[in-house]
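A single protein chain has been removed from this complex, and every other one stays in its place.
Right after this comes subunit A.
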Amino acid sequence: MRLEKCWFCSSTVYPGHGIQFVRNDAKIFRFCRSKCHKNFKMKRNPRKVKWTKAYRRLRGKDMTQDSTFEFERKRNRPERYDRNLTENTLKAIKKIDKVRIIREERHHEKRMKGKKAKENREAVKELEQSISLVKAPTALQQDPSLTLPIKVKVLQQQPEKTVAMMEE
């Protein structure tokens, strides 16, 4: 059993899933689902489609260089079965996965570090530049000509009048 990678989105293709296309020069394109296959048929470049791993790696959204990736590699030589080795490997998989997740979180934090400060800066700039668009509520209270005439009272009076007419 071998878990292949999808050609388009680089996710894992589990046995029995997806479709594979064999080009005449014997290059095999594996797809995890029809979504990826359709995108391939539309001749889209995975590096330009935002949800693929290729795009995210290219733009530095995901961690690319890490020692934890070295363990997951295609090996063409079949390993001879050894009970102890298998046991150790299964133990190591969990540990490596944990380490990888921690490192990915750290990468994300690093990437998002300056975001809040940047947003604040932009907000301050906008406030300075377009303060003329908004008036302070105290200014409205001081100068009644700035507020709209109140229609609420008129609306309340109308039903009373109709009632009175009905009585007459």
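As a working rule, a contact is a pair of C-beta atoms (placed from the backbone, for glycine too) under 8 Å apart; a residue touches a chain by one contact, two chains touch by 3 or more; residues count from 1.
Convention: contacts and distances are computed from a predicted model.
Undergrad: Can you work out the missing subunit's protein name as recorded in UniProt? Choose among "Rhodanese domain-containing protein", "Ribosomal protein L14", "Ubiquitin-activating enzyme E1-like" or "Trafficking protein particle complex subunit".
TA: Hidden chain, UniProt protein name: "Ribosomal protein L14".
Undergrad: From the list A:28, A:85, A:101 or A:124, pick the residue that touches the absent chain.
TA: For the chain that is not drawn, the touching residue is A:28.
Undergrad: Could you pull out which residues of subunit A are in touch with the chain that's been left out?
TA: 13, 15-24, 26, 28, 41-43, 135, 146, 148
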